[in-house]
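Have a look at the structure below before the remarks.
In this view, the complex is presented without one of its protein chains, the others remaining in place.
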Amino acid sequence: MEFSVLIGGEAGLGAFSMELELTDILSRLNYYFFATKNYMSRVRGGHNFHMIRIADHSVHALTGGSWDMIVALDEETEIRHRVHLYDKGLYLSPTLIGEVAREAREEFHDVTVSNTILVGVILAIIDVDTERLAAVTESNKLKYLRRGFKYAGQWEMAGIFPIPSKAGCHYIFDGNKAIALGSLLGGCQFMAGYPMTPATSIMHYFATAAMSLPAHFEQAEDEISAINMALGASYAGVRSMVATAGGGFALMQEAVSLAGMTETPIVIVVGQRPGPATGLPTRTEQGDLNLVLYAGHGEFPRIVFAPGTIGEAIDVTRKSFELADRYQIPVFVLTDQYFADSVQLMEEDLPVSVPAREYGIFDRAYQRYALMETGISPLTFPGLFDAMVRVDSDEHDESGTITEDLDLRIRMVDKRLGKMTLLKKDAIPPTFYGDSEAGTILISWGSNRLIVEEAVDKLVAERIEASALHFGQVYPLSNDMIAPYQLESKTIICVENNGGAQFACLLKKEFGLHATHNILKYNGECFTVEEIYSRVKLLLSPEVEE
Amino acid sequence: MEFSVLIGGEAGLGAFSMELELTDILSRLNYYFFATKNYMSRVRGGHNFHMIRIADHSVHALTGGSWDMIVALDEETEIRHRVHLYDKGLYLSPTLIGEVAREAREEFHDVTVSNTILVGVILAIIDVDTERLAAVTESNKLKYLRRGFKYAGQWEMAGIFPIPSKAGCHYIFDGNKAIALGSLLGGCQFMAGYPMTPATSIMHYFATAAMSLPAHFEQAEDEISAINMALGASYAGVRSMVATAGGGFALMQEAVSLAGMTETPIVIVVGQRPGPATGLPTRTEQGDLNLVLYAGHGEFPRIVFAPGTIGEAIDVTRKSFELADRYQIPVFVLTDQYFADSVQLMEEDLPVSVPAREYGIFDRAYQRYALMETGISPLTFPGLFDAMVRVDSDEHDESGTITEDLDLRIRMVDKRLGKMTLLKKDAIPPTFYGDSEAGTILISWGSNRLIVEEAVDKLVAERIEASALHFGQVYPLSNDMIAPYQLESKTIICVENNGGAQFACLLKKEFGLHATHNILKYNGECFTVEEIYSRVKLLLSPEVEE
Amino acid sequence: MIKKTDITWCPGCGNYAIRDVLEKVLHELPIPRKDIAFTSGIGQAAKMPQYLEVNYFNGLHGRSLPLAVGIKLARPDLTVVSYSGDGCLYGEGGNHFIHAIRRRLDLTIITSDNQIYGLTKGQSSPTTDFGVKNALDPRGNENIPLNPLSLAINMGAPFVARGYAGDKDHLGGIIREAILFKGTAVVDILQPCVSFNNINTYQWYHKRVFKVDNTPADRYEAMKLAEQWGDKIPIGIIYRDDKAECRELAKIFREPLTEADIREHLAMKCVMMR
Partner (left out) sequence: MIKKTDITWCPGCGNYAIRDVLEKVLHELPIPRKDIAFTSGIGQAAKMPQYLEVNYFNGLHGRSLPLAVGIKLARPDLTVVSYSGDGCLYGEGGNHFIHAIRRRLDLTIITSDNQIYGLTKGQSSPTTDFGVKNALDPRGNENIPLNPLSLAINMGAPFVARGYAGDKDHLGGIIREAILFKGTAVVDILQPCVSFNNINTYQWYHKRVFKVDNTPADRYEAMKLAEQWGDKIPIGIIYRDDKAECRELAKIFREPLTEADIREHLAMKCVMMR
């Protein structure tokens, strides 16, 4: 059982706060739900819409297709979305909502409560028990919600899409919160940043958390400064991160190379949005994979994660700090606006332990870049022991002094690039979903995972053989990661939210693997289940050839 | 017939000026020669050396192996290089040179002329005719050179490596001069830059040229400013360029994406040096191919050239401005310190015509981003007609106004990415060298071309089947470019001056082509003919397996 | 041509008034629109050129000035105005701000200074007052606020003024003077942001702004005046030096390179040819 509702209106009319109120109550009531938004790069006006899917089972994507209900706070919503209302769908028109607002002013002397009333209407439609509602809602709000129930009754909408609440107790996250919490769990105590959609809310979360935790957020004058500050803090002994979008990250590239050369641990979150340049600042895309894979001049190792679920986002971010430290490299978490702004239940367990950081004791003989058998030089920080920590962006000798000894250069390059072998061994394998015998496999990375998995369910339900493989780690890739899946013998469909099929290209480069088909989208919106399902169906129908 | 000489000494001792004097005279005398240098990142002291190869036939690479002569201006040169002196080679020791200096002071009351005297010694060794020498040399220098001839006589060195001068009249270039001249030939009138080795001398040349030509060089406060200035000038109607090294280019990435989005023509020269970070600032590497291929966030078309000869450098740079203009894209010229600093004859013809720039007449209805059937929007500049030129880094409509129309977004992406098809048709094919039946093919790009070709000659001379294919355009690649060479059926050896085999990876990604072997070098020095020859020989010997 | 309805600022935003003023000034100026080029960065303020009848290059956040410098160097015949926000110009673009002034070009640099990052929803900008709290400064802004006018005077700008969006006529006069001034003219406009800055509001400003009658001739006096903030905030031309010399620029656009140029050039570079 499911119910899907779209709430639309220009920025400032309250669609966003309705989403927040609704999802807050849904989560208090232990509902399964998924909510995401589509908004413009402006503070007031324009056209934004919020999409909420409520179900009696776990949901983590937009279905696509038609809506069960549309709440049109303005005419624009009517014009754009009404055509997508399900035949028997419910529609709250701007006029009707105007009525509600008018009556709210009369009854409660406050027009702003009308949005809460509308939330009440929705809750009535899905047949929320009013007593349970009363138990979880602040009392001052309850009367407005109840007024909504009354409207629902009047309009004969109450209970017509009844959804039982079956989720149990869960954490609710959007992608950015998951990453921010993951960073704290990774022991990160320093973040520097410069605001940029869709990464800004990671900074907001971190800065707020830092008020009551031993952590510091510093707003930098630009992104170049942000990442260099983070490298300074990391050098000084504190686990550090930055978060930005593609454009801000483009500015950080030289410092990524600095991290590579100086072997300074750092975690870099890149929230993708449609480019090039300023592009569509508040929309989604997966167009910066290549940018991150090849960021920075010269050659050095890195890891790139691209989580697809809330639990995975927390996990890989947490792990990023461990790996950055262990291998003394930059580690990336690649996400996007869609994942950043989608609110969903976390179905995995939430880890709470913070790994203690260990470092040896060193004396004056310490050499930051000592060539060790393990391939990893010893890491320590200034001021702890007698060891002097000398770090250099030029090619350096073991002590960290500039060198132009070209034989030593070779050994230093070999040390740095040699880590790739270790990283490949440590790589997180992709997640397989479905029947391993299925002849078709949908490959995805990053935020598309759960959309693709639901599309697979839908295909399988129609007896179309399909399975899914999701890469939560996109670099480095090793043969071990794909060995179990006999990909050579399957129809491979790569699903990516970009125009260049960047991951498909990487698969070709790394494995010589050729995607049979690419499903691409680059209008700034996320995929829906329906979309992937129908495009796969079309591709697999016998008429289609590529 | 050949003669090779190494002149070494710490910075400031005059090895560099000896190279300059010697090559100047050699070129006046119509000698075939090739000169390159190996220097440290410091102004005085350290150890630099200059390598000059003089021949009776065209030469464009270092042979490698032993030297016919070593001029050791200091002990360090003796220690490092004497072991590489050919059995019967000539050696001028620091002591002997000290003698010369002492006598110079006595005889000419000027110790600094001793370097000119040593140049005279070298000229005597290769049996330069003193009358011809007199005809081409400034008279005030002649007496010092003659003194050198006298020494050569005394030391029984005169004429023992006689080389006839057979080159005829030629232009002499180093790689950077070729690029700078190419830019003028391409109609470039604006350059902005921030000094960075090995690109600085392009700016020096351009700034000097601009004193007497209608062109302007502006020194920027940083690289970000430099490229944005160039984009501003280009928008205003003047062909523009920037030149930098990998680290400076890393900072330009966001603006590369801006060029992609706004479709503003620009030519970007990237002179590679060993990274990551500051690395080895005055040495050579080909480590920034990936950086350039994937520079900038989001997706947009580009062209990347990597010339391998002086003529090619002039040609592709010139052409870059045409193509940047025609397709309204960023075009890259990828070079490196080795090519930048090597002095050689230009054997191709020097073009002198500058293509006239054409632009149509537009009225107020002009739309900068009009969607045309050709796939290319009309380009004009502010202030010429009534047309307003509106350029936007956000996604925009045809008029250049910010849009969030997501269907229009798709058409705009398709327009930009659609240019790739056109670019592939216009691609410059690679240069094949040798016997097309040869079972082994050496693939190179950029500055390695002529080293590889000479190595092929050497292999073929020993009846080892080998040929060479050089990519002067490395992106985009099209199947047409390689179709004639049946690469699948050959042993492919990719020769690159880096540790990551970046071009081999690109071949795999673009053509599914797998290099049989990679010959890589990443100690900061260029390849020598000998080195490639012997490594190929080893790889092809039956014992070796990969 | 530009419909009011397409303007994406919040109702009540100070930028509307500034836009009206700009349109009026441009209308009255003796310069054909086709010869006016605006550059801007990214932010609410940076959208300004989109809403005017001018040529524009709306570039990257922080980079409006290098674009303007490039345009001016290539085309001294164009009237070039860089327009952006306080975050864009003094934060991300700070380095270009100080160095563009040093170049002695005939440029106009205008800023909608709302003392906040508007488009990204309310973080501290370089001009945010000390102690102000917001999402990224939950404890309050710890930094010394940057005074753009004092800084501009310090760097050598010969024309420095402060305007106020709440006084259109006065602002119009300043912008007109700034554009007509031969040299780098810096105009910082106090622009109320009704959505994110609830401190520096119209009301707040109305009580505080006063018009400068006598522009100081002394740079140090001028910096002192520029730094006056709090109960009394001066608006008007804060510093003006009509004797400062502008850089002379080469004509390049109307004189494209020719084959003759190249031949002459190659002849001069004689050392290259043997």
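Labels A, B and C are assigned to the chains in the order they are written; within every chain, residues are numbered from 1.
Here is the rule we go by: a residue touches a chain if its C-beta (ideal position, glycine included) is under 8 Å from a C-beta of that chain, and two chains touch if they have at least 3 such contacts.
Nothing here was measured: the structure is a model prediction, and the numbers come from that model.
A.B. asks: Given that one chain is not shown, what are the shown chains it touches?
C.D. replies: A, B, C
A.B. asks: For the chain left off this view, which of A:Asp392, A:Glu496 or A:Glu531 is in contact with it?
C.D. replies: Among A:Asp392, A:Glu496 or A:Glu531, only A:Asp392 touches the chain that is not shown.
A.B. asks: Touching the absent chain in the whole complex: find that residue among A:Val111, A:Ile376 or A:Ile402.
C.D. replies: A:Ile402
A.B. asks: Which residue among A:Val128, A:Ile224 or A:Leu469 touches the omitted chain?
C.D. replies: Touches the omitted chain: A:Ile224.
A.B. asks: Among C:Lys182, C:Lys232 or C:Arg247, which one is in touch with the chain left out?
C.D. replies: C:Arg247
A.B. asks: Looking at the full complex, which residue from A:Lys166, A:Arg357 or A:His514 touches the chain that isn't shown here?
C.D. replies: A:Arg357
A.B. asks: Would you mind spotting which of A:Ile163, A:Ala233 or A:Val536 touches the chain that isn't drawn?
C.D. replies: Of the listed residues, the one touching the omitted chain is A:Ala233.
A.B. asks: Identify the residues of chain B touching the omitted chain, counting contacts across the whole complex.
C.D. replies: Chain B touches the missing chain through residues 12, 40-46, 193-197, 200, 203-204, 207-208, 211, 217, 219, 221-222, 247, 277-278.
A.B. asks: By the contact criterion defined above, which parts of chain A meet the unshown chain? Give residue numbers in ascending order.
C.D. replies: Chain A touches the missing chain through residues 24, 27-28, 30, 169-173, 177, 184-185, 187-190, 192, 209-210, 212-216, 218, 220-222, 224-238, 240, 254-255, 258, 262, 350, 352-354, 356-357, 381-394, 400-402.
A.B. asks: Residues of chain C in contact with the chain that isn't shown?
C.D. replies: Looking at chain C, the ones touching the missing chain are residues 91, 93-95, 98-99, 101-104, 126, 142-147, 150-151, 154-156, 220-221, 223-224, 247.
In this text, only the chains that are shown with their structure count from here on.
A.B. asks: Report the chain whose mean Cα position is at the greatest distance from that of chain C.
C.D. replies: B
A.B. asks: Identify the chain pair with more contacting C-beta pairs: A-C or B-C.
C.D. replies: Greater number of contacting C-beta pairs: B-C.
A.B. asks: Distance between chain A and chain B based on Cα centroids, please, to the nearest Å.
C.D. replies: 43
A.B. asks: Using mean CA coordinates as chain centres, what's the gap between chain A and chain C in Å?
C.D. replies: 37
A.B. asks: Whole-Å distance, chain B centre to chain C centre, using C-alpha means?
C.D. replies: Chain centres of chain B and chain C, defined by C-alpha means, are spaced 41 Å apart.
A.B. asks: Residues of chain A that contact two or more other chains, please.
C.D. replies: In chain A, the residues touching two or more other chains are 40-41, 46, 247, 277-278, 281.
A.B. asks: Mind pulling the residue numbers of chain C that touch at least two other chains?
C.D. replies: 8, 42, 60
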